[in-house]
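Right after this comes chain A.
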Amino acid sequence: MAALFFIAPVLYLFWVSLHQPSQSELFGAALTLQNYASVLGDSFYLSIIRRTLGVAAVILAISLFIGYPVAYFVALLPPRKRMIAMLMLLFPLMVSNVVRAYGWVALLGRRGVVNSSLSGIGLIDAPLDLLYTTQAVVVGLMTILLPYMVISIANSLAALDRRYEEAAQSLGAGPVRTFLHVTLPLSTPGVASGTLLVLLLTLSAYVTITLLGGPRSKLLVSMIYDSVTAFQWPHAAALAFVLLVIALLLTALILALLRPGRVLGTGR
Partner candidate 1 sequence: MSDPPIDVQLIGVRKTFGSVVAVDDVRLDIPRGTIFSLLGPSGCGKTTTLRLIAGFEQPDSGEVHIRGERVTAVPPYRRNFSMVFQSYALFPHLDVADNVAFGLRMRRVARNDRVRAVNDALELVKLTALADRYPRQLSGGQQQRVALARAIVVKPAVLLLDEPLGALDKMLREEMQIELRSLQQRLGITAVFVTHDQEEALTLSDCVAVMRNGVIEQMGAPREIYDRPRTQFVAGFLGASNFIDGIVVDRDGASAIVETAGGRVPVRTDSRVGERVRIAVRPERLRMVAQGGDGLPARIRDIVYRGPVTHFYLDSAAGALLSYQQNAGAHEWAVGTQVHCAWDIDSAVALEGEPS
Partner candidate 2 sequence: MSAIKLIGPALRGTATVIAFALIIVPILIVVVAAFSPNEYFEFPPPGFSARWFVEFFRLANMRSAFALSVELALLAATLSTILGTLGALYLARRRGIVASAIQSVFLAPLVFPTIILGVALLLIYKTIGMPVFTGLLLAHCIVAMPYGFRSVLASAQSLDPSLEEAGQSLGAGPLRTLYLVTLPLIWPGVLAGWLFAFIVSFGELNTALFLTGPGMTTLPIEIFSYLQFQGSQLVIAAASSLQIALIVILVTVIERIVGIGRIIRSR
C-alpha cells in the first residue's frame, strides 16, 4: 500500500522523461532520450550541476567540521542535560524550512540585522549585498541542516561503550590517539547517516536555495521547478531523474568511503 503511493509515482516519472514534449498534452507520443541529452550535453546545465555539487561539498565539509565537535560535546553531557540538548536541536527541525530561511533573509538583507549592526557600529557606510549569493545559500542551508548532523553523530557517540576507550588507554594510547584510532572509527555509522541526510536534503532544498540565492545562484533543483512552471514535463522529469541519479551515486560513494557496515557488524 505504502509502496504503491511511493514507488509507482517515481517509475511514472521515469516513463515521462523518456517522451517528447508536447504543447497540448502532458507529454508527446514518441519515446526519446533527447531530454537527457539536452541536459547532459548542455554546458549551462553542466555548470549548474557543478555548482550544485560544489555547494553540497562545502556544506558537507562545514557541517562535519562544526558538527562533530558539537556532537562530541553533547554526547558527553550527563543524560538529563543531553536530552535537553537533543530537544533543543530537534525543535528547529520541526520549524518549517521557509521560516528558517526567512530568518536568514532578515539577518542578511540590506536592512537586516548584520547590515544594521555593522553600520550602527560604524564599520561600513553602505549596506553589504550579502543576500542572493551562493555564499548566503551555503551559510543558511548549512545551519538549517546542522542539527541533523549533530544528532546523528551524537547518537552514535553516546551509544559507544566507554570501555572501548578505556581499553585503548590501558594499552597505552593517549587521548588524541584514542580518539583517532578508536572513537572516530566507531562513530562512523553516525557520521555516515548524518552525511547522507545532509547531502540528500541539500540536493532538494528548493525553498532555501531560492530565497537566499535569488535568480543568480540557481542549483539543479531550481531548474526542475522552472521546468515545471513552464509546463515542460518531460524536461522536468529528466532533470529530476538526473538529480536522483546524482543522489544515488553520491550515496554509494559515501557508503563506500566510510564503510559503516564494518562497525555495525553487517560486514563489508
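On how the list was made: all candidates are chains of the complex that A comes from, given by their letters.
Everything that follows uses one rule, which is that a contact is a pair of C-beta atoms (placed from the backbone, for glycine too) under 8 Å apart; a residue touches a chain by one contact, two chains touch by 3 or more; residues count from 1.
Just so it is clear, the structure is predicted and the values come from calculations on it, not from any experiment.
Asks: Touching chain A in this complex is which of 1 or 2?
Replies: In this complex, among candidates 1 or 2, chain A touches 2.
Asks: For chain A, which residues are in contact with candidate 2 within the complex?
Replies: Per the stated touch rule, the residues are 1-3, 5-10, 12-13, 16, 26, 66-67, 69-70, 72-74, 83-84, 86-92, 94-107, 109, 111-113, 116-117, 120, 140, 143, 146-147, 150-151, 175-176, 196-197, 200, 203-207, 210-211, 221, 224-225, 228, 233, 236-237, 240-241, 243-244, 247.
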